[in-house]
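Only a single protein chain was left out; the remaining protein chains are all shown in position.
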Amino acid sequence: MSFDPDVTGALAPRGAAPDNPGPAAPGPGTVAPVAPVPVPGARLAVRRFLGHGPAVVGLAILLLTAVMAIAADWIAPYDPQAVSTALLQPPSGEHLLGTDTVGRDILSQVIHGGRVSLIVALVTGVGTLVLGALVGSIAGYYGGRVDAVLMRITEVFQVIPSFALALIIVAVLGTNLAYICGALVMALWPQMARLVRGEVLKIMTTDMVAAARTVGHSNRRIIVSDVLPNALPPLIVQATIDLGSAILLQAGLAFLGLGDPTNLSWGDILQQAQRDLSAWWMSVPAGVVIFLVVLAANFVGDGLNRALRPTSSHL
Amino acid sequence: MTEHAMHTGLSVRDFSVALKTPGGPITPVDRVSIDVEPGRRVALVGESGCGKSMMLRGILRFIPPSVLDGVSGRAAFDGVDLAELDDRRLRNYRGDRIAMVFQDALARLNPTMPVGAQVAEVLTGGGRERDAQVAALFRAVGLDSSRAFRRRFPHELSGGMRQRVLIAIALAGDPELLVADEPTTALDVTVQAQILDTIASVVRERGMALLVVTHDLGVVSETCEYVYVMYAGQIVESGPVDAVFDEPGHPYTQGLIDCVLDVDEPGEQRVRTIPGVVPPPGSVTAGCRFRDRCPAAHDRCAVDPPVVELGPGRSARCWLRVPAETVEEAS
Partner (left out) sequence: MLRFTARRLLHAIPLLFGVVTLMFFLLQLAPGDPIQALIGDYPATPEYVAQVTKTYGLDEPLMVRYWEYLQQVFTLDLGESLASRVPVIDLITDRLGNTLILTVTAMTFAAIIGIALGVWAGVSRSRLLDHLVTGVAVGSLSIPMFWLGQMLVLIFAIKLSVLPSQGMYSTRSTAEGIDRLSDLLTHLLLPALVLAMREIGVVARIVRTSVHDVLTLPYVETARAKGFSRSKIIRRHVVRNSLLPAVTVIGYNFGFVLAGSVLVETVFGWPGMGQLLYESIRNRDNAVTIGIVLLIAVVVVVVNLITDLVYGLVDPRIRVGASTGGRA
């Protein structure tokens, strides 16, 4: 902001106007350690979230996808793996979204594919959050050499593009769902760790932590009960965005043939589609659902950002 | 253009600035009138937060529309109301006729452009001639005029040098009025004096008018002929510098002078002796705005004080200056 002190003085609450214009006068924004903004009341946060249109739409899409995935066995008209003689059929009354190269019903595959996406997203999201919080908070809390070493390790993981890292892990270790989730956590945790570290460093400067130390609380207790809860809002936002990233990365892996063969995913459908792109009924629906779900996760992330961190800048 | 014929300088009448805030509009500048005639050197003093800078911004239209609620009154330069100029004509005034020197020179200079180029871009000519002009401007403000120096970047200069670059930028358009907004804040004391000397001498040499905004009365006595004292968005006293300093007409002015007297020895820690702070705009509804901090406050101060003529070109906004019998009439 290019405002002169007069404005900020004017906007400040009564009694807080800068009273010494001399060189030592603290400018706006340099107000040293203040206790972190408390997490706003849950009701207020919910209201702010619901007031943001895209976030509500996003949440609705995610919930709908979840219902669809959970109830897949009842909703899907066919067994997604059941081959038939109706090969590569365009959409018809019998197969609403047509069939693939071996005669499997695309609609049923799309419905069942949501399961993989959701499992991958949830497991990866939680895994990233836990690993990132662990490494980030230890690095930020202890600082010094511990921090230097941990951050170097983080950097090694970060310098390999996330997709390449996930790909190599799955390619070497195997393509079952557990490995895929593990690989995605490996690919996504560095960013989370850096974020956590940054937040922890901010909180460490507050009186609250100093007080906890004076009282003699153990490091672990301070991290778990004082530091992490205050760092939570940005972490939740990042985790939500990671859900989307995980779905995208998993789709990419499956497209390259690194999908779990026992659990067909949306990416697998797109891999099938690549064999004959003129069969649009294979590529269009699967891609649209991936796009919508990832978009929804990003919208929800933005909405949470507005709801939980009202002072931060938005997208 | 016909308006050039009228050389009346800057004339501000009943000028108010209203800003948008989350809590509704506020008026940090409230019906202020000042004059800066051609060639005159005028100071505007007051503590931080009293609306001095906001007034300048309002007059020269530097307040972004996202914040500005509106201005009222008249701010004219040589008879032309600045508020009525379209963008293109306003640009002809800025730089060419009214130039500004800001405080905080580091932030005020483009960090990625050599300082010479930042002066040169104000000049219209080209090539070698322009180069020579820039060098002359650098000399005029007491800077090394070598090419190597002009190629340096702002962060490679000291605070005082940067401030001089800003002055050179202001001079480059050969303006009629130089407006300096706290030009020496954040510099150390010896450098402050040098910068002020530079401003005062270039203004005198070029016959420019000067309007300097400051909270530092030392600046005023050294450089200016006339002074306006501003408090909480209003002019509370005005007059020739010597007269005002010899015999202040308003307790606030007295307070400001006392602060300087208390700590006249050089030192960066200036202890202010007026207790309290400037009331934020919007918090004062009626009466004298200084009364909470005034040693001579009285019941009648709850009523808006009148502006009292104290002599030729001198006035103060204070009940203390109102003869006793008129007080009774008023109340």
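Before moving on, here are some points about what is shown:
By letter and in written order, the chains are A and B; residue numbering begins at 1 in each of them.
We take it that contacts are C-beta pairs under 8 Å (C-beta built on N, C-alpha and C of every residue); 3 or more make two chains touch, one makes a residue touch a chain.
Computed from a prediction, not measured in an experiment: that's the story for all the values here.
The residue touching the chain not shown here, chosen from A:Val120, A:Leu150, A:Ile290 or A:Ala307, is A:Ile290.
The hidden chain makes contact, of the residues A:Ala66, A:Leu88, A:Ile160 or A:Met204, with A:Ile160.
Across B:Ala76, B:Ala99, B:Leu187 or B:Val277, the residue that sits in touch with the chain not pictured is B:Ala99.
For the chain missing from the display, the contacting residue among A:Leu173, A:Ala210 or A:Val224 is A:Leu173, taking the whole complex into account.
Mapped onto chain A, the footprint of the missing chain covers residues 1-2, 152-153, 155-157, 159-165, 167-169, 171-174, 244, 248, 251-252, 255-258, 267, 270, 273-274, 277-278, 280, 283-284, 286-287, 290-291, 294-295, 297-299, 302, 313, 315. Contacts to the hidden chain, counted on chain B, fall at residues 60, 62, 87-88, 91-96, 99-100, 102, 104, 107-113, 121-122, 153, 155-156, 166, 169-170, 173.
As a convention for this text, only the chains that are shown with their structure count from here on.
Centres computed as Cα averages put chain A at a distance of 51 Å from chain B.
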